[in-house]
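Apart from one protein chain that is not included, each protein chain of the complex appears where it belongs.
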Amino acid sequence: MKASSAKKAKREFPPEATLDALFDELNNAGRWGRDDELGTLNYITAQKRIAAASLVRTGRALSLARDLNTLQSPNNPSPVRHTMCYQAHYPIGAVDALTLDMHGFALTHLDAIAHVYRGDDIYNGRRAADIALATGLTFADMLAQKDGIFTRGVLLDIAAARGVKWLTPDDGVHAEDLDAAEKRQRVRVESGDCIFVYTGLQKRESAEGPENLGQRVGIMPDAIKWMHSREISVYSGDCVDAFPNPYGARYAIYFHAIALAAMGLILLDIPALEPLVELSKELGRSDFLVTMAPLRIKGGTGSPVNPIAVF
Amino acid sequence: MKASSAKKAKREFPPEATLDALFDELNNAGRWGRDDELGTLNYITAQKRIAAASLVRTGRALSLARDLNTLQSPNNPSPVRHTMCYQAHYPIGAVDALTLDMHGFALTHLDAIAHVYRGDDIYNGRRAADIALATGLTFADMLAQKDGIFTRGVLLDIAAARGVKWLTPDDGVHAEDLDAAEKRQRVRVESGDCIFVYTGLQKRESAEGPENLGQRVGIMPDAIKWMHSREISVYSGDCVDAFPNPYGARYAIYFHAIALAAMGLILLDIPALEPLVELSKELGRSDFLVTMAPLRIKGGTGSPVNPIAVF
Amino acid sequence: MKASSAKKAKREFPPEATLDALFDELNNAGRWGRDDELGTLNYITAQKRIAAASLVRTGRALSLARDLNTLQSPNNPSPVRHTMCYQAHYPIGAVDALTLDMHGFALTHLDAIAHVYRGDDIYNGRRAADIALATGLTFADMLAQKDGIFTRGVLLDIAAARGVKWLTPDDGVHAEDLDAAEKRQRVRVESGDCIFVYTGLQKRESAEGPENLGQRVGIMPDAIKWMHSREISVYSGDCVDAFPNPYGARYAIYFHAIALAAMGLILLDIPALEPLVELSKELGRSDFLVTMAPLRIKGGTGSPVNPIAVF
Partner (left out) sequence: MKASSAKKAKREFPPEATLDALFDELNNAGRWGRDDELGTLNYITAQKRIAAASLVRTGRALSLARDLNTLQSPNNPSPVRHTMCYQAHYPIGAVDALTLDMHGFALTHLDAIAHVYRGDDIYNGRRAADIALATGLTFADMLAQKDGIFTRGVLLDIAAARGVKWLTPDDGVHAEDLDAAEKRQRVRVESGDCIFVYTGLQKRESAEGPENLGQRVGIMPDAIKWMHSREISVYSGDCVDAFPNPYGARYAIYFHAIALAAMGLILLDIPALEPLVELSKELGRSDFLVTMAPLRIKGGTGSPVNPIAVF
């Protein structure tokens, strides 16, 4: 086990030219029409929804979101602002207001497809300079996902497949890790699924303190290819892009760049996975119905969500 | 039909003492324990969720939310603020921020149970002065609903049951309207259901311009009693409290006050019902799975949501 | 010196009845007309401005504000939010947005006269329930001070007059302290002056860490009376209300309550006094021109300001 873990720990990054080739290979531009703004959500068909609903067998529901984080810290420089508002001198109710920075670490959120570019390239052949305006995104914005996500969720416990409590910050998740997790859990990721990749981050943070944002486990390029071949609709996990990485601005966040700008693969950032791992163990199941419903933000680059797993 | 409609148009409000009696009669304080913060969400059992999932037969999903409204108007004095934020001189992605006033008319939202009081009375025997602090609600806040709502939704088309396009602003929805809608639609509201009461408001606004907030169709006290007896988990609709009404501060928003503070009945405000009415007609069904997942706002008085109906 | 200091350290609070009497004695209601919203700014006459301008003898200008504090801490729970905003993909300039909680410790600010009440009493015989609305203050709001403050400023160094580096948190500033500071500095506070009371807080914080907000030096009731008799226009200082104090809600912040609600005395909170103390020493002068210009906030309860001293 240790040897295997050690072997993985040394991640290797392909040259930027390989990423360029991968970007082209995985590019879904035109796949669902020149005006498609849904990307991999197209994999979630009506049949897929019906099948996902049938996964509800115990009726247990579980939130996969973190509490909105109002506490400023090095990992949360722009915390959520929650303000109780005045109604009347003798109030008959309480009202409040929220200010949310959509990305970062303060909240569980979905990315709009046009949130990240590769250079000037945005999903489906669009140019960032045309799409990202001061008034909001004009294409593949958050509103495109307004009817929500309702599909099969699959937890992939990479840490367990590796036989470790958690992956160290210099590690990466490879295609073979995803295969190994499937095998160990006797589950298979299918077209339209939303996967939840777990590397034990919260356990590591409990033991070792908050993650250093410059030193992070990441999804490796071959794993992105795996996701493409499996036709997943949504990626979520406690790791995203690896840091540090050798790439310039074009691929500084290479997974985001390829997933969003080439594949139109929806990303769900900052989920709370520990409770899911626990419930999955308790029920002896890795798959479940998962629902997410982004706010209808015209022009929005992302949305806070509270994804709910129902077993 | 016309005669019946005319008869209803003249709504009559019982004296405040009757509301006091109703408040006591419908009071669920202690029903699910002295520390319960879920109120009528307790009606949504694991079995209820399983049964609700089985309503997914066509796989059609539909958002029941309105777009976040960023346009200021007399009916939207505190619009949503959407700001594109600066990333870098040569950006590789777009980020943004939202500021949301939780209540009002700018967004579809769930109420926390402690959002409204009857005088100083909050759900489950609590006192507003103890619960509503400058830092947020300390009981029955939005976070209490963190695992979301997953239940059977039932559309009740009051306008159709009355045989009118829409109810006029001086009208009210009575228990017999709810009965009539059930009868016409051959559906029965059951324990744990979320009901969507439709009076044709959007059609009226399309024809006659924005609603005058001081002149509004409302849920009448006998209809609240009906909801209690049917054990609904969530009320939603295009009408809530009737205005004008004869009550002082204690019952100025009498439906909110009795629903939230006595019953712990969850309210979903400002839904978009026209598309639901249309889809319901198209599919010939009044019931469906409905999911809602409020943001995990500790101390919050409400949450923006995008409720999704799946047929 | 020590003995004297020790004697002062034990501050004694008069009973609430004495404060009631003081409130009545110092009440300026009606003094400048029943509709006056300027309070003690009435002491700043055109002649006073001319005289104040003549204090500009060296042309040295100094800010008396602190930097807007964007860092969250126990003493700054609602920090200023500063956001760089998006302009264009290839920007030709930088723009930003600020969110400011007016009171608290994040910024140097002026209080509107109606900011604080004594029970339901607001300046000039008004009632809080009539004035403090959800849309803003309808009387003695920030806008009332729109033409700014332009008057003589006088630094009163209480710490130096006591012969200590700083006053300890259990201490209070009495009328005799103000007299002693005047005597030591050979300066006399006159009608219309803005006083800056210095007790060495920043030095204490540098040595002992951030102030405990529950343990604070305060202005004692006899000092409020002194301010009334001297007809000062504005009070500023590194101490305001003493904490802990024995009073209930009515006088929980007794200095604010009497100054604002009875006297209409303008308060400038959270000034930066150390640089003023230094420059005052360097130039051998305790008086100077001071200017402040609050933002024109209709209904506002306060305004961020950057007071400028010119010697």
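Note that the chains are named A, B and C in the order they appear, and that numbering of residues resets to 1 at the start of each chain.
In the analysis below, a residue touches a chain if its C-beta (ideal position, glycine included) is under 8 Å from a C-beta of that chain, and two chains touch if they have at least 3 such contacts.
Not measured: the values here are computed from a predicted model.
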**Request:** Decide which residue listed in C:Asn28, C:Asn75 or C:Thr99 touches the omitted chain of the complex.
**Result:** C:Thr99
**Complete:** Sole touch to the unshown chain from C:Gly136, C:Gly153 or C:Gly264: residue C:Gly136
**Prompt:** Of the residues listed, B:Ala132, B:Leu167 or B:Val240, which one is in contact with the missing chain?
**Reply:** B:Ala132
**Complete:** Of B:Arg81, B:Arg184 or B:Lys225, the residue touching the omitted chain is B:Arg81
**Asked** Mind pulling the chain B residues that touch the left-out chain?
**Response** 71-72, 78-79, 81, 83, 85-90, 99, 101, 120, 128-129, 132-134
**Complete:** Where chain C meets the chain that is not shown, the residues are 45-50, 53-54, 56-63, 65-68, 70, 78, 82, 84-85, 90-103, 107-108, 114-117, 119, 128, 132-137, 143, 146-148, 150, 249-250, 252-253, 256-257, 289, 291-302, 304-308, 310
**Request:** In the full complex, which bits of chain A touch the chain not displayed? Write them out.
**Result:** 83-87, 89, 91, 94-97
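By our rule, only the chains that are shown with their structure count from here on.
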**Rotation angle (°) superposing Cα atoms of chain A on chain B, nearest 5** = 180
**Message:** Quick check on chain B against chain C: do more than half of the interface residue numbers occur in both copies, making it same, or fewer, making it different?
**Reply:** same
**Message:** Counting only Cα atoms for the centres, state how far chain B is from chain C in Å.
**Reply:** 46
**Request:** Could you please state the distance in Å, as a whole number, between where the Cα atoms of chain A are centred and where those of chain B are centred?
**Result:** 31
**Complete:** Residue ranges of chain C touching at least 2 other chains are 83, 85-87, 89
